[in-house]
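Every protein chain but one is kept in place in this view of the complex.
So, subunit A:
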């Protein structure tokens, strides 16, 4: 049976059009993977000497263990965003003579072979080797290593339990923040010191290998919990039933003042509000509003005003970038219908344009408190906002006409590469680097105020030429109509 499953997995992976069409993206992902392997590997070798240097008076092994708690929390957070629940298209299997438990065990077993479980090994094993070379007893290091592997697997399954719960809530990130926040809080305020608890626990296991039974037991429990969760879900009706949601209608009659484009604006707002993919984009927008807080409070960046415009572009344009890059793929699932309807393409695009403009204005208003770090920042943000309105909005709409990738609106957004093609990478350059370049160069040559003025003037030129630009953009969309219809009707 396992043989058949593996065969299916293999075919699913290599025959998916996603794989075949996205060689470039896959190469990039492999590159990232190798990068992290190298990072962990070097980390594993350097850790012991580094600890010796930083804490010369303490036993580096004990110090390393006391930091494990943070590593666990970090790993959980990272996995939540990057690791996907192990999925398998079970529907065709349900009616075949296969035991449900076999399917569940296979899916869970598969998840244990994830890259995220192997990655820590690249740090754990070299660290262990260094420990042994440094004179630590092999009989002590080996159980420790084994425990670490078990902990990695516990994190793996714990993550899926958290994800299973988060899938049911509106704000999917909440359960994770709750769990890690509570754990961290308990530790930070020394109510329960997980740091010492975990550290001491691991050292006891290293000294007394029989105790390894305890993490093993925790692993079994988390596996069993997953098993139960998944098995309950393995009925067709449960996956069908939970999907039905009550409609939440909002009054959108205010869009009427936009005239012709009102129907499309209402549609776009509903699109954003009612679909998983778009909805999970919104927290990202809020998050990036605070992007500047990483830089502005630091003095090194305070003295580098050439950088402000870049942050301004990001802070005021994050919605524009996130939403705009997938125009018109957002409507890919019903694009055929739109194309056979009595619509003016320009109105359809104008609605998206209007929405992006509004977001820039709102985000700029929300970012006004940055003035606390100096009026220069506000000025740069204002110029960047105008640039976003006048130039970037048109650039991203134009780039959209090259979109050929369908988007499934029911999948969440973070690290979802669906719909991402070369277009999204290429469009990023004019969108962000160009204003940075213009602003930076004119700042060095002519000064801060002039740089802001130049950026704003470019934006104003874009606004003035709006009608003309839209005609050109609309033409591009019309020219690629058949190609888009064809591409959007193909499944990824």
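Quick notes on this one:
In this text, a residue touches a chain if its C-beta (ideal position, glycine included) is under 8 Å from a C-beta of that chain, and two chains touch if they have at least 3 such contacts; residues count from 1.
Basically, contacts and distances are computed from a predicted model.
Not every chain of the complex appears here, and the one that does not is recorded in UniProt as "ABC transporter ATP-binding protein", selected from "Glutathione transport system permease protein GsiC", "ABC transporter ATP-binding protein", "Aspartyl/glutamyl-tRNA(Asn/Gln) amidotransferase subunit B" or "Succinate dehydrogenase". Across the entire complex, the residue among A:179, A:271 or A:356 in touch with the chain not shown is A:271.
Contact with the chain not shown here comes from a single listed residue; of A:113, A:217, A:343 or A:446, that residue is A:343. Across the entire complex, the residue among A:81, A:254, A:334 or A:372 in touch with the chain not shown is A:334. Across the interface with the omitted chain, subunit A contributes residues 243-247, 249, 262-263, 266-267, 270-271, 274-275, 333-337, 339-343, 409, 482, 485-486, 489.
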